[in-house]
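Questions regarding the structure given below will be posed in turn.
Here the complex is missing one protein chain, while the rest keep their positions.
Let's turn to chain A:
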Amino acid sequence: MILKVEEKGEVVVIQVKEERLDAHNSGELKSQMLSLFEESKNHIVIDLQEVRFVDSSGLGALVSGFKNASARNGNLKLCGLQPQVKSMFELTRLHRVFEIFSGLEEALASF
């Protein structure tokens, strides 16, 4: 899985450079987030701009990151959701859980 990880001050931005976030690759995103938490990097933005398709495993990986960040007094926020991806959050009611921003700059400014 191609992930671009970049530190912007105290926030780590993970750009998912894949068209799909599914059961095949979502475990790698989860592992990447866990290694950040081990380094006490608990403020994360996941940029999903390039993701066209997300399944329940992809959502599960994001929920895992959200729960871990919250448990460490951090936060995990999302940005760049394409319409079909956004509809998946609405279908599963997860849009009520995550803070979702249209662009990266807005997400970063919210910390």
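Keep this in mind: contacts are C-beta pairs under 8 Å (C-beta built on N, C-alpha and C of every residue); 3 or more make two chains touch, one makes a residue touch a chain; residues count from 1.
As a convention for this text, contacts and distances are computed from a predicted model.
The complex includes a chain that is not drawn, and of the options "Cytochrome c", "histidine kinase", "ATP-binding protein" or "Sugar ABC transporter permease" the UniProt name matching it is "ATP-binding protein". Across A:14, A:33 or A:59, the single residue that touches the chain missing here is A:59.
Residues of chain A that touch the chain left out of view are 20, 22-24, 53, 55-57, 59-61, 63-64, 66-67, 84, 88, 91-94, 96-97.
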